[in-house]
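The complex appears here minus one protein chain, its other protein chains still in place.
Chain lettering (A and B) follows the sequence in which the chains are written, and residue indices restart at 1 in each chain.
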């Protein structure tokens, strides 16, 4: 049986000192050791919660959240993670706040951070904007801390941007680490990150980008499949290529879903919008060109409709390794005959994988908590050990 | 003087083991012992708070709230109850969330529950929907816990549905238990649950239904009074009848407010919409028939206006036992000359009863906290005792 010490010993072998007092914005800015430290801390926190050991490391302090888009799951994951560690979430609602009235990012970032330990931002709508905004906020509060305005440096967690979706991809990977019995067992496994048809428009690119940017780190054979015209951000493809070379895996592309699925150990079929279309949309929004936006939307829906055969059907699943690949999705999925007429996945496939899919999602709060933990504690091994010794119960027994 | 041990000893005599790890949806699904256990725990928690003993039994954990209708009082009661026990409220705002976009209940229920100990739902608008929705959510998270998706089973508290309003009726009863000096003193008391005129439309049926469904449990003489056409749900009348038989009380109906008030120990005059009209409205909403809804509203307001004599006037109060019945209301009341021209109650009557009315409301947070407590702790006597021994102050002294 696992003990907390197993996690601590694993951490002792890793170098992750740069995570302390630092942001988590893109997985490819982190070393392999740092990613492994994060998985280890996430597992340790889960182990402690399951064993009713309190992991409340803050007596007070705020976790500021800023969602530029509607969100249920990410909101609950962030709140759960903050709550698990003792931080209270205060939402910066732009609709309600003066941010909308032209305040500079620098000023607002400082004004909300006097007692903030963490800032979580989701800003995935506009190409070239989300990640840039996060860095602006990060720079502002880092400087504010240096200038003696802020007593602590609030560190940032990227809850989804235009480039990456690290809390999703890390949760996804932690799930398959457990499914395959260890990070070392991912080596040589084939994963198909495939486009799939959806009757809706403009789904974010951050999921496929996050997946190919992360899964190529582990020596996996990563195949990115999509119809022509559905290219993702070129920079991220370069990241994936370089990762594959370094990790001894591979990164290939195809315009055939079937080819991607063939003998795959894992499939991740999901709709997204073409990168160039999202760039165009960003520009149209910038110009306030609502006619242009409507025209683009119509065009994209028509383009999508040409590829209704890109669906994770039972037939498609039969192509995978022993017909039994792990099916993944970030949820919610467009399920044919359930949430839409024709969608990303057959209802029977989805139903068969429902339990592991929900488990996949269950890692996200722990991944976020681990991001917070590693950015706030210089010696997390000692902190975990202190928590174990304190043996405070999460819930009275 | 009372001590915590008095409450513990009372609990020792009761059988309420099925409340553990279980929902609280309808009072008539609970045994007499279970209801008494709930009153006892509510009183014990209040006793502890009044004596500045912390009742924080959770170091972390979420209380998820879902309000399908605007709410101040219930929202504050739920937050107060969660906060008292150490849970943080996270609101599932359907307006903001993806629930509105066609997600299945099962999926959302699991996605928000990874660290949720309690889910409180208010859904009273549509006949046949609210309670059914709660059961769907309950089933989903129960299964999620069995399937290993959720580490704990989040239990549900019905914060008002189309059938019952248990947090209201239980708080109301706890109030009269204290007013009359003990649960045993309610036996043989006459309570008039009476319709009253309001210039507004479509007030929920859950209050009168909850009251007749609960008060008939205690050997009281429960009279349900309303003008013809203002029938409540037939199923609940059946529940009330059966309760009365079992408890040695009575359940009668009348179309005369005066008859109901005559010699009553307690009166509860309150407006509601006819059950059949609410069924019709549910159907109209389902069909998106906004003209039909407007027509129905007009019709119901006209129907209401025929019964302006159904008001809790000074004259009507004189009919009650010694002219001094306990006047109850779930608040806010439509007060004649204050909140409307003609309403449910005379201003002078309301004013005379203001303090006990506000006290009546003050039980709700404790009733909700007791629902949470009993669903989460297998041996609440031991938990209360541990809290007393820990003697942590709620507020530094």
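To be clear about the criterion, a contact is a pair of C-beta atoms (placed from the backbone, for glycine too) under 8 Å apart; a residue touches a chain by one contact, two chains touch by 3 or more.
Note that this is a predicted model, so its numbers are computed, not measured.
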Consider the whole complex, including the chain that is not shown, and state which of A:18, A:50 or A:107 touches that chain.
A:107
Given the contact definition stated above, which residue among A:32, A:88, A:279 or A:297 touches the chain not shown here?
A:88
Touching residues of chain A against the unshown chain: what are they?
57-62, 64, 88, 90, 92, 96-99, 101-104, 107-108, 110-112, 114-115, 117, 144, 147-151, 376-377, 383, 386-387
Residue-wise, where is chain B in contact with the chain that is not depicted?
49-50, 54-56, 70-73, 75-77, 79-80, 83-86, 88-89, 331-332, 338-339, 355, 358-359, 361-362, 364-365, 392-396
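The definition used in the following text is that only the chains that are shown with their structure count from here on.
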Averaging only over C-alpha atoms, locate the centres of chain A and chain B and give their separation in whole Å.
41
